[in-house]
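Shown next, in structure tokens, is the structure this report addresses.
All protein chains of the complex are present and in place, except for one that has been dropped.
Entry: chain A
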Amino acid sequence: MGEMEALRKEADNLKDQITEARKVVQDTTLQEAVAGTALVGRVQLKTRKTLRGHLAKIYAMHWGTDTKFCVSASQDGKLIVWDTLTTNKVNAIPLKSSWVMTCAYAPSGNMVACGGLDNMCSIYNLKGKDGNVKVMRELAAHTGYLSCCRFLSDSEIITSSGDCTCVLWDIETGTEKTIFAGHLGDCMSLAVSPDFKMFISGACDFTAKLWDIREATCRQTFSGHESDINAIGFFPNGNAVITGSDDATCKLYDLRADQELVTYQDSGIMCGVTSLAPSLSGRLLLAGYDDFNVNIWDMLKAERVGVLAGHDNRVSCIGVSSDGMACCTGSWDSFLKIWN
């Protein structure tokens, strides 16, 4: 038997082993386990603020840590840092490339980052000496669009790209520290674990992968979606992963059981999921869809318990503030809304 044939056989055997091992620990389902738990009451959130100022579609937003500031990115070529309590624009940063697809706020509050069809991740220093916000670094090496970026600290950032890889960068030197390769399709989204040791990526190969940042390895791969995964996030305790896909569903995967626990779907929902965020306790899942709405799910019972209807176009991004007090949605209608 040629080596190629032998390798193919071994790969099939290993896949069967994994399927078997997952079945062995499946002594129940999440649905059975929560049978005695009451459904969360109807969740009705109101728009408290509308952030007006962008002149074109908003593609991304990210809350700062321990703050009511957030950053948004629009294809009007601007990054805006907002004080969501006053709706004031703290910074309006003009971008070299208007084809922006992602933005991120550093946990320290000192920097923001963005990127898109320029294949680069640009880092901006918000706390420069003369008060002007300038480009601090341009991280260039990806051979495809930048779909998502998240800071680990002021010196490290992780990016995901249409070139099917994710990269850990040293911001100081502007170089790649680690390349995470393995996805077979464009990487669309990433999220960092609460302890900053791992990150997860969702891709157009319909899978989500869990990566160990320091070991530079892929630990686990989760399948099940029937189309591109556009959005991904960690359950607040870091033990589970939530994905949102063009197949109109979200899924919850448990990391320690290494399998899908539940799918959030409804026959009435036929459009893709663009974005998602869990509430502080993890009990609620807020997910943005192509049909201009946000659906709120009881994460344990897998039933819809609320809708946020207020945008006049696709909801492209969503985030819950770090103290859980508010949810921010960004839309192709050029507005951001704060809800609670």
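Methods note: contacts are C-beta pairs under 8 Å (C-beta built on N, C-alpha and C of every residue); 3 or more make two chains touch, one makes a residue touch a chain; residues count from 1.
In this text, contacts and distances are computed from a predicted model.
Within the choices "Alkylglycerone-phosphate synthase", "Dynein regulatory complex protein 8", "Guanine nucleotide-binding protein subunit gamma" or "adenine phosphoribosyltransferase", the name that UniProt assigns to the complex's undisplayed chain is "Guanine nucleotide-binding protein subunit gamma". Among A:18, A:141 or A:307, the one in contact with the hidden chain is A:18.
Of the candidate positions A:81, A:149, A:231 or A:284, contact with the unshown chain belongs to A:284.
The chain omitted from view is touched by exactly one of A:239, A:265 or A:313, namely A:239.
From the options A:90, A:140, A:257 or A:307, the residue with contact to the unseen chain in the full assembly is A:257. Within the complete assembly, residues 3-4, 7-8, 10-11, 14-15, 17-18, 21-22, 24-30, 33-34, 37, 40, 43, 45, 48-49, 68, 84-85, 182, 217-221, 235-237, 239-240, 254, 256-259, 261, 279-284, 286, 299-300, 320, 323-327, 338, 340 of chain A touch the chain that is not shown.
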